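Would you mind keeping the following structure in view while I ask a few things?
Of the protein chains in this complex, all but one are displayed in their positions.
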């Protein structure tokens, strides 16, 4: 693919994510979206960069904080907003809500609200793909809190042992809820430790989606070529509170000063600049307008859509 | 303590363990000991070396394979054999059996038959000791299978984070039941990985109890001085089947050839030689005879002891 | 002399009181010591007792439960908190394979004073990974005590008693109860860890309720009371050991029994209660014991289905009507509790 298209693809993703979340923020207090919101704002470079590098046959899994992953992977927002509003037109008919997004056809297997619980699922998915002879990877996204959980270590070990093409994507924002990493980790560097396992290790603290894309492309190629997992340690800053749509610097566990250098290199801003090397300001504005319209329409549709019938309560339990 | 006494202490432990297990092997088929037997034979250097280095205020925890640990730590065999025979005179009145040994007064907290489940318990014990201002360590013994379990990693992380004086003693016999380590581990070296954590790492494949003692002494001192855990990776060979009292080379998952070099450097033989540098052959023979008598007496007492009354079934549930 | 406090403040008072009188008590868990303090139920602890006695942990539920066991065995009295009971599932190995049998398996040589506080949630689209209750799971395992304090009095007194108890006690608290106001005695007093309690007297039918379901049952009782049907509401209080004496007395009087459990029905605590009452009150029951609980599905996110998933005052009222063969009450004017309209009044 030509770089221009990739830069465009990346900007579509970061812009769509940021704007969709802006829209959530604008409407959340109306109480139409009765589901807890864990915002991706600030982390767009990671999901967009990785999803841009992934291929159609690849699959992804995320956490409760997966708006960016969903939007980057699918590009669609109708099912998304409908699910936020709990409507029958949502991808899970409203049964999942913001923490449980799926897109079976686009290879988004699930997002989960139990920390680290999605990680081992990626292994089985990759195993099935391996048995089917597919040349694909499964990328599982999780936070720096998830690496505290035993199942992360079990999964890392098993994936390395079995030579599975899993990309372990650690989205490290330095906090699990309000607890900083150094108060949870008995080590200095997770990448040093993971390097002792039979996998490839990659790291970055870039907020430049293009850089993440390049890294992810390498990581994907390595996983396929080496028949083993890759571990990507990627830093970013969570702009908003752990759950909810507001800033939370007044809470005291972190300071705005910590935030500022990150805001300087805001992923949407950077990717816009990247794109301006390939498109005119007018073309970018047009693109932005299209995306704005897309999500406004989705929001409108979601608001107007019906709730599932009560009989839905008892459906979907068994196949 | 003078080296002679230590060498003597070490030999007491290895000899007591080996002979007690020989006695179990001699009598197991009589079906008086209705409890599954996971034999320590071959691993005596580790438990004796470490227990010799530990102090009275230290504590230990083990697995279902803890005959050696119990006997090395307590030196007693009356309660031990009584528990094997399920008698009221056992340390748990027969309720525990061979997999659940305790010696509250000697600091043996527990042995557990769920792989790795004893590991986090050591952390809390060490935390309590730290709060009490004690200068002691807690040594938790586990196999190379236990490091597959997530809770091992959670515990290692937390102990390092909290600066707890825990000695993680990995008794690596290369197998979990019948599965060799390389079929379970997605890495080459556990010590390399653990070195990435904030703890001290020690390793040995010695079957010389004196060498293990020296190492354990260093490890204990380091834990106390550095206020952090130590990880001891110690290799040995399990002479007998996973559970049961026989050899199992005919099963095919491992060969006698693999065993032979280990048998060459049998821990009991080596420690006997060590001791002969300090004691005469006659003195050693006398010591051996005393120990033989001790365990014969214990066995006899255990056989003759009564079972707990049926009313015991409902006792000890709540304090 | 009594005073009115919220359930939340009762929890704070219980723990503060016990931490003052016994320096071996400490509180720990994920996010326990952050500025939110587990819905403020740990207010002031860090400030008064310092970071050795109130601290956050890594996200390692399994290991940190084993940690608590070790601390308890060495003489401390840990209180481990899970913000949602669903996270306690990660700790089941330690709770069930280690903690429950520890004392028994050592022939009584050790004791395990260990309190686990686990919160159950509801509403606002928490959905299926944040809504379980699981008291029947832990109650099923001998060696664990399980309580579900509903009133501020019990939040205070049972929590204190749990901390003083020399056995593992799992306390399951419903988040919606935190704002409930209730009378407690002037000085902090412990309450027994078992024994059901009549919280609304009546003669026509008995409801045994757990946790939040008591609030729903009381509202049902009030609504029906207005048309002269008197409903006796019995708060189970403890799930294991469960002492049915008070309940049996009530059912022997009314002849009717509904179990309203804050959980799924199949193989739940409601089944235990129904089985016991059917047994003990055999021949005195005028109708079979009815069981109410969650719908037999995971909890859906969207509000209309979420509302249908939970049982509340309406279903209780309808069940009573059908058992007592009453015409349906007009409920159009009633305001039932919801996520937005939680119970805050006096208990």
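Per-chain numbering from 1; labels A, B and C assigned in written order.
Everything that follows uses one rule, which is that contacts are C-beta pairs under 8 Å (C-beta built on N, C-alpha and C of every residue); 3 or more make two chains touch, one makes a residue touch a chain.
Keep in mind that this is a model prediction, so the values were computed, not measured.
Of the chains on view, those touched by the hidden chain across the whole complex are A, B, C. Among C:44, C:201 or C:296, the one in contact with the hidden chain is C:296.
Contact with the undisplayed chain is limited, among A:10, A:24, A:109 or A:305, to A:109.
Interface note for the absent chain: among A:62, A:96 or A:143, the touching residue is A:96. With the whole complex as reference, residues 34-36, 86-87, 90, 92-100, 112-116, 145-146, 148-150, 176-179, 183-185, 251-253, 307-308, 310, 312-314, 317 of chain B touch the missing chain.
The set of chain A residues touching the chain not shown comprises 59, 90-96, 100, 102, 104, 109-110, 112, 114, 117-129, 131-132, 138, 150-151, 154-155, 157-158, 161, 315-319.
Mapped onto chain C, contacts with the missing chain fall at residues 86, 89-90, 92-93, 96-97, 100-101, 104-105, 127-129, 132, 136-137, 139-143, 239-240, 242, 264, 266-272, 274-275, 278-280, 282, 285, 287-291, 296-298, 300.
Here is the rule we go by: only the chains that are shown with their structure count from here on.
Taken chain by chain, the contacts link every pair, so each chain touches all the others.
Using mean Cα coordinates as chain centres, the one most removed from chain A is B. If each chain is reduced to the average of its C-alpha atoms, the one that sits nearest the average of all protein C-alpha atoms is C.
Centroids of chain A and chain C (each the mean of its C-alpha atoms) stand 36 Å apart. Between the Cα centres of chain A and chain B there is a gap of 47 Å. Centre-to-centre separation of chain B and chain C, using mean CA positions: 42 Å. Among all residues of chain A, those that touch two or more other chains are 148-150, 183-185.
Listed for chain C are residues 57-58, 60, 62-63, each touching two or more other chains.
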